[in-house]
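Here's a structure for you.
In this view, the complex is presented without one of its protein chains, the others remaining in place.
As written, the chain order gives the labels A, B and C, with residue 1 at the start of each chain.
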Amino acid sequence: MARVVSLKKPARRSRAPVHADIKDPLLAEKGRGRIDWAGRTMPVLSQIRERFDRQKPLKGVRLAACLHVTAETANLVLALKAGGAEVALCASNPLSTQDDVAASLVADHGVSVFAIKGEDNDTYYRHIQEALNTRPQLTMDDGADVVGVLHNDRMELLEHVIGGTEETTTGVVRLRAMAKQGVLRYPIIAVNDAKTKHLFDNRYGTGQSTIDGIIRATNRLLAGSVFVVAGYGWCGRGLAMRARGMGADVVVTEVDPTTALEAVMDGFRVMPMSEACKVGDFFCTVTGNIDVIRQEHFEKMKDGAIVSNSGHFNVEIDLKTLHRLARSRMILRDFVEEFTLKSGKKIIVLGEGRLINLASAEGHPSSVMDMSFANQALSSEYILKNHGKLERKVYAVPQLLDQEIARLKLKALGVKIDKLTPQQEKYLASWEEGT
Amino acid sequence: MARVVSLKKPARRSRAPVHADIKDPLLAEKGRGRIDWAGRTMPVLSQIRERFDRQKPLKGVRLAACLHVTAETANLVLALKAGGAEVALCASNPLSTQDDVAASLVADHGVSVFAIKGEDNDTYYRHIQEALNTRPQLTMDDGADVVGVLHNDRMELLEHVIGGTEETTTGVVRLRAMAKQGVLRYPIIAVNDAKTKHLFDNRYGTGQSTIDGIIRATNRLLAGSVFVVAGYGWCGRGLAMRARGMGADVVVTEVDPTTALEAVMDGFRVMPMSEACKVGDFFCTVTGNIDVIRQEHFEKMKDGAIVSNSGHFNVEIDLKTLHRLARSRMILRDFVEEFTLKSGKKIIVLGEGRLINLASAEGHPSSVMDMSFANQALSSEYILKNHGKLERKVYAVPQLLDQEIARLKLKALGVKIDKLTPQQEKYLASWEEGT
Amino acid sequence: MARVVSLKKPARRSRAPVHADIKDPLLAEKGRGRIDWAGRTMPVLSQIRERFDRQKPLKGVRLAACLHVTAETANLVLALKAGGAEVALCASNPLSTQDDVAASLVADHGVSVFAIKGEDNDTYYRHIQEALNTRPQLTMDDGADVVGVLHNDRMELLEHVIGGTEETTTGVVRLRAMAKQGVLRYPIIAVNDAKTKHLFDNRYGTGQSTIDGIIRATNRLLAGSVFVVAGYGWCGRGLAMRARGMGADVVVTEVDPTTALEAVMDGFRVMPMSEACKVGDFFCTVTGNIDVIRQEHFEKMKDGAIVSNSGHFNVEIDLKTLHRLARSRMILRDFVEEFTLKSGKKIIVLGEGRLINLASAEGHPSSVMDMSFANQALSSEYILKNHGKLERKVYAVPQLLDQEIARLKLKALGVKIDKLTPQQEKYLASWEEGT
Partner (left out) sequence: MARVVSLKKPARRSRAPVHADIKDPLLAEKGRGRIDWAGRTMPVLSQIRERFDRQKPLKGVRLAACLHVTAETANLVLALKAGGAEVALCASNPLSTQDDVAASLVADHGVSVFAIKGEDNDTYYRHIQEALNTRPQLTMDDGADVVGVLHNDRMELLEHVIGGTEETTTGVVRLRAMAKQGVLRYPIIAVNDAKTKHLFDNRYGTGQSTIDGIIRATNRLLAGSVFVVAGYGWCGRGLAMRARGMGADVVVTEVDPTTALEAVMDGFRVMPMSEACKVGDFFCTVTGNIDVIRQEHFEKMKDGAIVSNSGHFNVEIDLKTLHRLARSRMILRDFVEEFTLKSGKKIIVLGEGRLINLASAEGHPSSVMDMSFANQALSSEYILKNHGKLERKVYAVPQLLDQEIARLKLKALGVKIDKLTPQQEKYLASWEEGT
């Protein structure tokens, strides 16, 4: 006979009160279940956590992480903590925090978390400041906000910092610009550039979770609709692939000719937004740029068009102008806001134009975050090990780490692959052999 | 400058209290928004509702509907009501009721609703009895439960009944069996058999919403997983198509050789469940049969396998046996229950084996329900019009109704199609012309 | 050490000269290899042939078959011959004859074949007459031409005929019209309506072979092109699926609203030909109707548009008018003819508008023809067995034959499927069980 058992409550060491600002510590139990559930599909990070627990490579290191506060991030934080780090965690997006996860991190694990779902802009930046108040030696960013604040407002703290990591394409672009201008003050590893990060997280993670976010918010049928994907980078092609997989007729907009040609050859219709805006039922921006959907587009959209964003910042849709154009607004469902233009036409905006996969869904599935965060954990260790050797610039994740993560992941999936025979290795190395 | 306006509160006629059993009438406002949102993508039903409102073809008719109590169903009920019917509504599944929708139907529209999400089995059947207490002249079923109770327990009410409709494949199978045995006591129109119902609702509706339900419940990545679809009927092929669209490696199980061959030719791997159970990461049953996944399969599954059902009844997974086999159970997340077998292996069951697209998601998107429910509304009208001419058997939806619905839908989508030229019509009718 | 061996030459019985009209008997050896190669992927027909050889169910029966004279048809003919039939074979299309196959049938097997690739219209009909001169007792048609000629010109032969079979949708439409008008003079089994025929042959066979024909003729890249499929019946959806699979942006035209809606939900763009003609790079008709692409469309096409047909008759493209509109024509490659309109615009027609999969490729792959022809063979046997019981109308293939063919095919593919347990069979038959 089966019996229902509750989730095991972790042993609590007695400890000093944790410095934190979260919604409600009583949500911890639910968060604990969520963290546990996510952890089950993060086998690579689990293995790293076990090794970190034994070897303590981050012992005593203060680390400020500005990441989406989700169950997957919690698993990263627990790995870093297992490695000996003292972690302060704040949110990289005001809407993406899972309050129950934050509660569990604080209540069950004594992590300093500063994040509340739906916090306003001031609170958002105050929380970053709180995390910086721990005087971090390592920073971990998802959009370069911590780096930005450090370099602009808290320059006195820069002397403590050994290095940092950055998760997103958007952040890496900003950091590269800083390095080029010579203003970057410490070395950063661009986790986003690891193959096991951007080839997976950006494509399969963003692809599925954006579709998930849009469907959760709207419960609309994608089959038979025209779905406009703005941007055909890794995120965009993941999204386009999945939108087509759900039966939509997918239209792609791009600025880069080579990328646009790829979209054409992949069977998508490619056109400028000034055309796409007339035919789309759904729009989703994933470009990393501003005002990708703007007044001239709103004005030509069909009545009832649904607009969303899955790019890092909520700047891709020009919402300021939409507010100005609208004669009224109405919340129809959670994350679904209708703007009625002066003409009477209605435009629907999802999740206030913020990352829809985090606003109305749960972000990337844990199994893709597994690899991204394995890169984060190993890169942090690498920075400490190579302290002194690294310059003030943006580094790639070392290829050996990257390959190792892929290998661990395949192993966890039970997938076996071929090995080169000695003859094959020799052949690849040689050039003398002919037809 | 835009201003935020609340949803317009509908004018309330003063009226006698409504006989109903729902969770909380205060949820009405949220439900109202949801019904409105769904209605926007139900253009066919809207047009029927307008005509019904003018013509009152159902004037004074008592109708008992046993359907999933969702925002889409609410739009059907409002169309029937516009046509003059007095509707009593109960749930066709204990888990699928949207309590806010039920509240709005009662509070805003005076409909007798008997449905509470999560009601136990006794309440479920009591609610059917309550609906039958209105002495219906028309019945509307989604799984033949009202017909079943009427024919078994409430035979005294049969004299009032003029006819009924049935929504599902499962129900139609049961009703055909009854008709064959000569025990069916009134005519039923098999809405499920309309092309504009089963070709769309079962395929595209179930396809998307089942994927949605599984992702909402688990937040797992489908890409790279092995997804086993049991049954390759219309629902099954919809699900298989979408699971592949999300990047899964899809395995199909079937009992019919011709259908199995189609799955093979569609590029899916086909194997018996006794083999599929060893390789699947996700399982979803859509067969209309019992014990499709049973002890012999649980025993061979991988650790952590996730099992769900999207067939009508929660009998497709043999949960009784799984309960017996398990040494403990644990709720990990909403709708996610883990069974630990004596061997230590864990099997995850979603939504207690009930329709996962209704348990953890919102059921079919409204745009597919639009056509199903247009068939319901027009079939009800048809039964009344043809009262006396219909025998005690199961009828197809008249083809003219079916085609008309497709035509209205295309029009609403803005899709134009070709018309046969007179020459083409003549050609098709002729046989004399040769090569 | 391997040694190269030639194909074994079959033993030749001494026999009387065969009445035949083919291109060149010396092509027999190549044809023999082709027939053998096709036979390898026709396991169902092979098994039937073995049984026929033992049981001789067609002993002494005269059979006139008007089919595409291909290696697959040859395997059917050999099975019929093994069953004891005396077969006369003529072509159902002037362009589809494989002359080497015809040669082998005559030279190696003594079959009366009347078919030469590229024969003109007069020869085409003369060949049908020659086949009819054998006074057939069974007819086998692919487009109802033999039935047509028999009923119009050779009514004196009708008294010999016991029954016939028909392979195509097109033919079945014509035969149904004849039966309805009461002019059909003998029973016909509509092989096309067998599930194991039309669900496979029309969809997967036509799908692949039409793409094959178009690519062989043109060597053009489909990826990134706009490919217009006229008609979304089984052939059309097979073709649309494969064109998308090759990376094209597929547009569908239709006249039936329900079918058009399915195409929309499958993610295709649907529009009338009057719009599609402006955007297409490739066009292929599969409708069974006349003048699907006509003057008004030619006039709006893009310069260089490529037009082809995969429907049964070469009437779907209005070539007469195109000839009239053109100021010059030029053969660019085999099966590729360019029409230069007065405006200077060029339109390319493939294979003279005849079935492109037979004109420039080899028709359906043998593994799909396996099932179609198994239906032909078993239907012929069935007609003889039920001689006297059948009326002058169009019959479906008996379901038991159909299912048996699927079962044999799965077995040959090594695919195993589930069997219903006794409990499941009971459940499906019952109606008493509830939620």
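Keep this in mind: a contact is a pair of C-beta atoms (placed from the backbone, for glycine too) under 8 Å apart; a residue touches a chain by one contact, two chains touch by 3 or more.
All values derive from a computational prediction rather than experimental measurement.
Screening B:V61, B:A79 or B:V264 against the full complex identifies B:V264 as the residue touching the chain left out.
The chain omitted from view is touched by exactly one of A:V264, A:L332 or A:I383, namely A:V264.
Contact with the undisplayed chain is limited, among C:S112, C:Q137 or C:S366, to C:S366. Although one chain is not displayed, its contacts with chain A can still be listed: residues 93-94, 121, 124, 143-145, 148, 152, 173-175, 177-178, 181, 195-196, 199-200, 203-204, 253-258, 260-262, 264-265, 270-273, 275, 288-292, 313-315, 402-403, 406-407, 409-410, 413, 415-421, 423-424, 427-435. Annotation for chain B: contacts to the undisplayed chain at residues 223-224, 244, 247-249, 261, 264-269. Within the entire complex, the positions of chain C that touch the omitted partner chain are 1-7, 33-34, 36-38, 40-41, 204-205, 207-208, 211-212, 215-216, 219-224, 241-242, 244-247, 304, 323-324, 326-333, 336, 339, 361-362, 365-368, 413.
The rule is simple: only the chains that are shown with their structure count from here on.
Relative orientation of chain A with respect to chain B corresponds to a rotation of 180°, obtained by superposing CA atoms and rounded to a multiple of 5.
Measuring from the averaged C-alpha position of chain A to that of chain B gives a distance of 36 Å. Computed centre separation for the pair chain A/chain C is 53 angstrom, with centres defined by C-alpha atoms.
Multi-chain contact residues of chain C, defined as those touching 2 or more other chains: 261, 264-265.
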